[in-house]
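Here is the structure we will look at, set down as structure tokens.
A single protein chain has been removed from this complex, and every other one stays in its place.
The first chain written gets the first letter, and so on, giving A and B; residue counts start at 1 in each chain.
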Amino acid sequence: MNKKIVSGLAIAAAATLALGVVATSPAQAAAKTSVSLAFEGPLTGGDAQLGQDQIPGAIYAIALYNAKNPKVKVTLVKADSQCDGTVAANVAPGVAANKAIIGVIGTSCSGEARASFPAFKAAGLTMIAPSASAVSLTDPKAPDRGFPVFHRVVAHDGFQAPALARYAAKGVTSPKFYVIDDMTTYGGPLAKGTLATANKLGSVVGTDSVPKGTADYTSVASKVKASGANVVIYGGYTTDAAKLFKALRDGGYTGILASGDGTNTSDFPGLAGKAAEGVRLTAADVPFDKLLTAAQLADFTKITGIKVPGLYSTTAYNATNIFLDCITKGALTRSAIQLCVTNGSWTGAGGETIKFDRYGDIIGGAPVGGYLVKNGVIVYDSVA
Amino acid sequence: MANLTQFNLRDKGAEIWAGWSRPVRTIFVVVSIAIVGLLPFAASWGPTSFLNTPITSFQNVLVYPVGMFIMMALGLNIVVGKSGLLDLGYVAFFAIGAYSQGILSTLYGWNTWEVMPVGIGFAMAAGVLLGLPALRLRGDYLAIITLGFGEIVRIVAINLNVTGGPNGIPGIPNPPKVFGFNFDLMHPQDFFWLVITMILLVVWMVRRFTVRRPGRAWEAIRQDEDVAALMGVNTLVYKLWSFVIGAAVGGAAGVLYASKVMVISPDMFKFDVSILILACVVFGGIGNIWGVILGASILAYLPERIRFISNARQLVFGLVLILMMNLRPDGLLPRKKREKITEKGAK
Partner (left out) sequence: MWPLPFGGVATLHNTLDLNRSVDMNFSVITSQFWSLALQGLSLGLIYALVSLGYTMVYGVLRLINFANSEVFMVGTFATLFIETHVLGYAINAPSLHGFKLIYTLFFAFVASMVACALLAILVELVAYRRLRARGANRLASLISAIGVSIFLLESMRIITISRPMTTPRLLDKWSFGTFHGANFRIDTMMAIIFPILIFIVLDQFVGRSRLGKSIRAVSMSEENSKLMGININRVITLTFCIGGLTTGAAAFLYTTVYENTVFNVGFSMGIAAFTAAVLGGIGNLRGAFFGGLALGLLEEFASAILGSQWKAVTVFTVLVVVLLFRPNGLFGEAVQQTRT
């Protein structure tokens, strides 16, 4: 008796649920006066800075859009996935179940993206990532590709890693590379990706993998010194890069130091102190404040409360604008958004053309910028 | 206050249970299971909608962390609660189960049901491998060795190619359909029922063990290992058994978890998980199955429910642990009074 009721209820509920997620009839869409976009990325936790730097770009874009009094208002839902696959695996189904959300700006980290794909694929929810740069996410052959929901407005590590090696060795005759990574999803593949280019430009005299959070980098420093390397490339995040670079300089290493976008945060020069001077950094991003006029920057500060836009504000802004443009064009359902994002073409904040290929990368690739630390500030140098 | 700290709900419950006749008990069990089985719909039904978790999906939360934590806590309870061995690396067995599923399904196309016994087998083998040297040691030395083992498994997973390095293994298939139940993303409730079934199996298994020879041997070892050895209990063998059975449960949970999330990576198997599972066991009532289940449900569910205070979430969690341990050091539902004795060496 009991069991019958249970199974009956279960089937009924399961059916309604399944229908609820799948069905998005046009009749419903016509009546919509407001829709939501979700920002999925780390807003708390150890990597919070990454997401906290990006979300102002999205907030700014949406505020500009809503200020124009459009027919359909847009709200932003913050989905904090802490740059952690375990968390993202639970957050993504929650976002997918919220029917008001028709597009996801995110994720910030590649690990989160992987863990979110199953839910977003099932729900047909389009993602445009501002900074998830692992190559495999858009690799047609990779089992963890995000096709068809995943898109990104950032150059992937396949572009960034060779650019990093090239930029690091710029102006160096017969470079001898020492490549170090932090054993994370981000740092490991990025460091590995530089090896081929490094071998072409010169020689790789040594590699090491030091777990993120290690206190003592002096033994690595003495190994680098003993190897006779003159270009050190680090794949990892700010905190550990600062420790490593300090240890290298204190250990008497005088060659070039270089690292990727994980280190390219406003904290880095302060943390590494004198060791930061002249460090070469890359990022698949152009600084947002360079693209804005003074009035726009003042507007940005007024809306977001942030004086200087952080890393990947530009890409977050571009990602948001793509969704907003589609919404303006009348795409108010998940499937319409997907169609619009896959086929459309836009102009980014820097004037570049954004059009996605079949697997979600920008056709022609996004630019990778080279940055230098000068007098304690990270300044844009040239295209790497 | 005194009432709050002295009151033992578990004993009270046992008393009521003892007073019931067989049909009453059966009805009670069936109704309880039915109510738990309906939990996935609690979030969308008016009166219980307060249970809904903001941002994360309630039905998925029920599977992981809640269901999985209950299962792992039950497994760890065999080791920590029943035979009194402090294991700080329980996540290792969970990881071994998950990686078995990840590797065997993506490389060799095995499905979850085929991997399950193999994954459990690997976890048990790892339990023997770790247990044989470690269980010869006493008390807290075991703690550090198990802690180290947990870290080693994670680091080896980062360093090997077959485990996908730091990227982990993507593209793990969901379990195939059974009896019309679809275990995929669109049907988290089916997954939840699967987890409940497995939890019930574990509960049944633990209860069987407890009333038979191994249970008595564990009890003796927990109370005083020297005396147990003197009375003719082969302590190493029985400690190893509890360790290996605990490992098996962890491995099973791992296999299931991998096929649920479809993507695994080493950072899902950090030391924090071991600590959290241990906290579930102690919080709920060490040694008592129902206490452990209650503790795991609360500790797994609470951080998700209070996600809206996202920044202070873990802070509140820490406070709850301190407060609860000070108010009810034996947990929410402590074990039977006669089982509660001071262990040797504890002060």
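Criterion: contacts are C-beta pairs under 8 Å (C-beta built on N, C-alpha and C of every residue); 3 or more make two chains touch, one makes a residue touch a chain.
The model shown is predicted, which means the values in this text are computed figures rather than measured ones.
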Identified contact with the non-displayed chain, of B:39, B:220 or B:282: B:282
Given B:78, B:145 or B:194, the one touching the chain that is not displayed: B:145
In chain B, positions touching the absent partner: 80, 86, 96, 100, 103-104, 107-108, 118, 122, 125-126, 133-134, 136-138, 140-141, 143-145, 147-149, 151-152, 155-156, 158-162, 165, 226, 271, 275, 278-279, 282-283, 286, 311-312, 314-315, 317-322, 325-326, 329-331, 342-343, 345-347
Interface residues of chain A (partner: the chain not displayed): 44-49, 183, 207-211, 213-216, 218-220, 222-223, 226, 238-239, 242-243, 246, 250-252, 267, 270-274, 376
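Keep this in mind: only the chains that are shown with their structure count from here on.
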Chain centre separation (chain A, chain B; CA means) in Å: 35
Residues of chain A that touch chain B when the two form their complex: 2-3, 5-6, 9-10, 13-14, 17-18, 21, 43-44, 79-80, 84-86, 89-91, 93-97, 111, 114-115, 117-119, 122, 134, 136, 142-144, 183-185, 187-189, 209, 211
Residue ranges of chain B touching chain A (in the complex, touch as defined): 30-31, 34, 37-38, 40-41, 44, 53, 55-61, 64-65, 106, 155, 158-159, 165-168, 170-171, 184-190, 261-265, 267-268, 304, 307, 310-311, 313
